[in-house]
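The block that comes next holds chain A.
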Amino acid sequence: MRKCSLDKINLVFAEIAKNAALYLPVDQNDGSAAYKKWEEGTVWSNALNTVRSPKDFFFPQTEDLMAFKVEGKNIEVMDTRSESEDFVVFGVRACDVKSFDILDRVFLTEPVDSFYGSRRQHGIIISLACTRPSETCFCKTFGIDPSEPAGDISAWKTETEIFFLANTEKGEELLNKLSALTEECDDSAVNAQKEKITAIMDKLPLKELKTDAFGGGKTNELFDAPEWAELSQSCLGCGTCTFVCPTCQCYDIKDFNTGNGVIRYRCWDSCMYSDFTKMAHGNNRLTQKERFRQRFMHKLVYFPENNDGEFSCVGCGRCLAKCPISMNIVKVMKKIGGNKSE
Partner candidate 1 sequence: MQRVGVFVCWCGSNIAGTVDVEAVSEALKSEPGVVFSTNYQYMCSQAGQDMIIDAVKEHNLTGIVVCSCSPRMHEATFRKTAAAAGLNPYMVEIANIREQCSWVHKDMLTGTEKAIILGKAAVAKVNLNTPLTPGESPVTKRALVIGGGIAGIQTALDIADAGFPVDIVEKKPTIGGKMAQLDKTFPTLDCAACILTPKMVDVAQNDKIRIFSYSEVSEIKGFVGNFDVTIKKNARFVNEDICTGCGACVDKCPMKKIPNEFNLGMDNRKAIYIPFAQAVPKVATIDPNACNMLKNGKCGLCAKVCTAGAIDYTQKDEFIEEKYGAIVVATGFNPISMDKFDEFAYNQSKDVITSLEFERLTNAAGPTAGKLLRPSDGKHPHTIVFVQCVGSRCDACAEKGKEYCSKICCMYTAKHAMLTRDKYPDTEVYVFYIDVRTPGKNFDEFYRRAVEEYGVKYIKGMVGKVTPEGDVLKVQASDLIANKQLRIDADLVVLAAAIEPDKSARPLATMLTASMDTNDFFTEAHPKLRPVESPTAGVFLSGTCQGPKDIPETVSQAGAASSKVIGLLAKDKLTGNPCVASSNELMCNGCSSCEKVCPYGAITYSDKEFRMPDRTTKVRRIAVVNPAVCQGCGACTVACPSGAMDLNGFANSQIMAEVDAICK
Partner candidate 2 sequence: MNNNSYLQEEIIRRSGVNPSKCMRCGKCSATCPAYDEMEYHPHQFVNMVESGDIEPLLNSESLYKCLSCFACIDRCPRNVEPAKLVEAVRIAAVRKQGANRMTANDVPRMIDEDVPPQLLVSAFRKYTK
């Protein structure tokens, strides 16, 4: 484990940015934080987390797949790939780090999504342990410990110092480059920090939320639960929850006619939208109830069924904070799962 004084953190950033684009949470005018590319003068945010998740770096909202150039009646296929830049994402919370495991299961199993894969290869994640979880946090429900974030390098922050621990080869390599700015240390300070976090975790309002009622094999039991109608009754059908979610991975492939050709690109889709997975015969999820159910069944039942029991929610709480009508996975789990915590 290595540490560095927070006074020198900008030197660390500068060192990292020498070799790769460095992205880190930065405060915006509106009070929220967003990942921004670091450059001299960029100030690292103290916010718990960003509105958009770091999923964007590996699975951007829009991504060109290829292009066709059309001249008269001739068509030429063109390569538009651009995902070869090395980059580092700094300050990723434990929940968001976990989301990459989930995305990996989707994109890196055969057939491998080479766009995602290539971005994963070029990216290094420096995670950061939480110090002040929010009431909307429920990562623990999914077995995530915010004091033990994974990633290529794990980091802990105290009032004055920051501690780094490399977990992977890529991480080791990067940490070595920072050796001039950091010094070796023991893990006592970090352990003290961990204890503090654990104590707060026990005070979180959603600490009792359980996944017992969900998981693979529950489809028949939960699919026709009468509660879906009530839960979905006020859903606006917007895509906010899916677009701020670190694990939502659905996309649509579309063609854009440029006038001289076509750009084929993919963009995030949302199961909340009425034209999601619309096919020639129409849409197989006819009303908002079915679309709403799809999202939660996918996260809590279908995904674990196909992925060794792994839920595709990390409890980051973004959808709790951002849903225009405050309907979210926690309310669904409590209602459908029947385990009212209070």
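The rule we apply is simple: contacts are C-beta pairs under 8 Å (C-beta built on N, C-alpha and C of every residue); 3 or more make two chains touch, one makes a residue touch a chain; residues count from 1.
Basis for inclusion: all candidates are chains of the complex that A comes from, given by their letters.
Small disclaimer: the values here were computed from a predicted structure and weren't measured.
Asker: Mark the candidate that touches any copy of chain A in this complex, from 1 or 2.
Answerer: None of the others touch chain A; the one that does is 1.
Asker: Which residues of chain A touch candidate 1 in the complex?
Answerer: Contacts found on chain A: 71-73, 257, 259-260, 282-283, 286-287.
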